[in-house]
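Shown here: the complex without one of its protein chains, the others still in place.
== chain A ==
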């Protein structure tokens, strides 16, 4: 199990069919909906990805989640300990945008250290055909401003903004001083333990 160290847990949340699995597939395996025939991966539920930020290697663990409503009650277990969450809204489905508020609230109340990123997915479908768009650009940006989150419109089909999204997540992680201790451990000795609290249930 050595060598499987992950610095940063990124969890994907959003309504079913919003495009979580496709996003993971595109980012981790650079493919879309089976357009590259069967490769040697056995599943795309979890993947670790190394990115370089300012000369530092950061390993992100990307967590796909089961989006079906019957598992919604368990989403808390999924995002526990996540440093970043991508909440996905399908740009062609207004209800999926409405649903993002639910996860935002969940995260704000249960996982306050988790940074939130909004992503409007399936950009390729609305890019040339404006009438497909059910989620206005300003709706997402206004909402993002309101909750102090980043927002990006992405397409897993074309790869548009996918790398940028995760790059941004990794950069923010490195820039956040509260994450510094991980890379530059201070010299606490064995008996100053009471200050540190771990996040475990």
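Here, a contact is a pair of C-beta atoms (placed from the backbone, for glycine too) under 8 Å apart; a residue touches a chain by one contact, two chains touch by 3 or more; residues count from 1.
Rule of thumb we're sticking to: contacts and distances are computed from a predicted model.
**Student:** Which choice in "Beta-Casp domain-containing protein", "DNA-directed RNA polymerases I and III subunit RPAC2", "Rab5 GDP/GTP exchange factor-like" or "Anaphase-promoting complex subunit 2" gives the name that UniProt lists for the one chain left out?
**Tutor:** Protein name of the absent chain (UniProt record): "Rab5 GDP/GTP exchange factor-like".
**Student:** Out of A:16, A:127 or A:171, which touches the unshown chain?
**Tutor:** Answer from the full complex: A:16 touches the omitted chain.
**Student:** List the chain A residues touching the unshown chain?
**Tutor:** Chain A touches the missing chain through residues 1-9, 16, 20-21, 24-25, 34, 38-39, 41-46, 48, 61, 63-68, 70-71, 73-74, 77-78, 80-81, 185-190, 193, 196, 198-201.
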